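Heads up, one of the protein chains got dropped from this complex, but the rest are sitting where they should.
After this line comes chain A, so read on.
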């Protein structure tokens, strides 16, 4: 299952890459498994918060290593995963990083920092 999944992902990536050449602008962001991780979070029965956190951290390293841009919400979602494991320092740190990278998030990040820190 995971094998056929990853080969499907590979095919999709190749298609996306080819499509990308044929059409207009390149991606603004490196997504890695972000959408799958968001899906796993909502389904809640696929992976533990700890395993989700690890995937997000690994992908983050890949994004940084490739010099790509981290997508909107990435740090904030990672912070949420830390928060759910009681790691409030890391929760706050990720919210600050999101805010720094995306000033548009300031109001919401501050709301979260006020309400979930306690």
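The rule is simple: a contact is a pair of C-beta atoms (placed from the backbone, for glycine too) under 8 Å apart; a residue touches a chain by one contact, two chains touch by 3 or more; residues count from 1.
Everything below uses one rule, namely that contacts and distances are computed from a predicted model.
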- Identity of the absent chain, which is to be given by its UniProt protein name, from "Electron transfer flavoprotein subunit beta", "Na+/H+ antiporter subunit D", "Lipoprotein" or "Pyruvate dehydrogenase E1 component subunit alpha": "Lipoprotein"
- Quickly run down the residues of chain A that touch the omitted chain. 4-5, 7-8, 11-12, 15-16, 19, 22-25, 27-29, 31, 34-36, 38-39, 41-43, 71-73, 76-77, 80, 98, 102, 104-108, 111-112, 115-116
